[in-house]
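There's a structure below that I have some questions on.
Removed: one protein chain of the complex. Kept in place: all other protein chains.
What follows is chain A.
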Amino acid sequence: MGSPELVKVIATFDSPFSHRAEAALRLKGVPYELVLEDLRNKSDLLLTHNPVHKMVPVLLHGGRAVCESLVIVEYVDETFQGPPLLPADPHRRATARIWARFIDDKCTKPLWLALWTNGDAQEGFVKEIKENLALLEGQLNGKRFFGGDAVGYLDVAASPFAYWLEVLEEVSGVSLATADEYPDLCRWAKEYTSDDKVMKCLPDRAKLLAHFTAMKDRYITTARSTATNCLPA
């Protein structure tokens, strides 16, 4: 296995998608160099290695680039020794991947729009994200983690809800996932963020709060414009 080659992660400090890449590496015990990117002034390194999307995170391993956070997590799982992030059984693997896709395809956009839009549109997005969070929570089914007794692929995929959600709720003033409504999800969030490997790559809360607060007006403008341009289903 190509472990002796240097691993770098091009990331931003605030992105939960960047966190997914770092969390996977830490869970496997792989040392890496973090390269922080300024997305307003994208580096040649980023543009060369992710010419299609020009987004973070990008994993560089022995000079080759892997893009898309969930693709990175699977690559790390398959390449390096250490506890497996995905189960061995094909159906259980498929189920974990299905719910990770659900998070990316059905949760991240309505979450963002629920936080920053207003009026009737906001009501619609709030309803949508709350329904989808309830479905996701159902996958915990009394377990400590989505992966069972240990942090796994789906826990890493769901990390935006473990840490970033609560900070975004504070900045926006919008409450989406209280402990009363989502007891299992909130319990899981504490377990995930307490894991000794995961916590080393969570951004500092005060810094994250300040960053989102500074960006709030821009988030509101772009979210409301996105919502207006959404094609009716």
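Operating definition for what follows: a contact is a pair of C-beta atoms (placed from the backbone, for glycine too) under 8 Å apart; a residue touches a chain by one contact, two chains touch by 3 or more; residues count from 1.
One rule holds in what follows: contacts and distances are computed from a predicted model.
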| item | value |
| --- | --- |
| Omitted chain, identified by the protein name its UniProt record gives, among "Glutathione S-transferase", "Autophagy protein 5", "EXT1C protein" or "Transcriptional elongation regulator MINIYO" | "Glutathione S-transferase" |
| Given A:Arg64, A:Lys127 or A:Lys143, the one touching the chain that is not displayed | A:Arg64 |
| Which residue of A:Glu37, A:Glu74 or A:Asp155 touches the chain not shown here | A:Glu74 |
| Hidden partner chain, touching residue among A:Arg97, A:Lys130 or A:Arg187 | A:Arg97 |
| Contacts of chain A with the absent chain, listed as residue ranges | 52, 61, 64, 66-68, 71-72, 74-75, 78-79, 90-91, 93-95, 97-98, 101-102, 135, 231 |
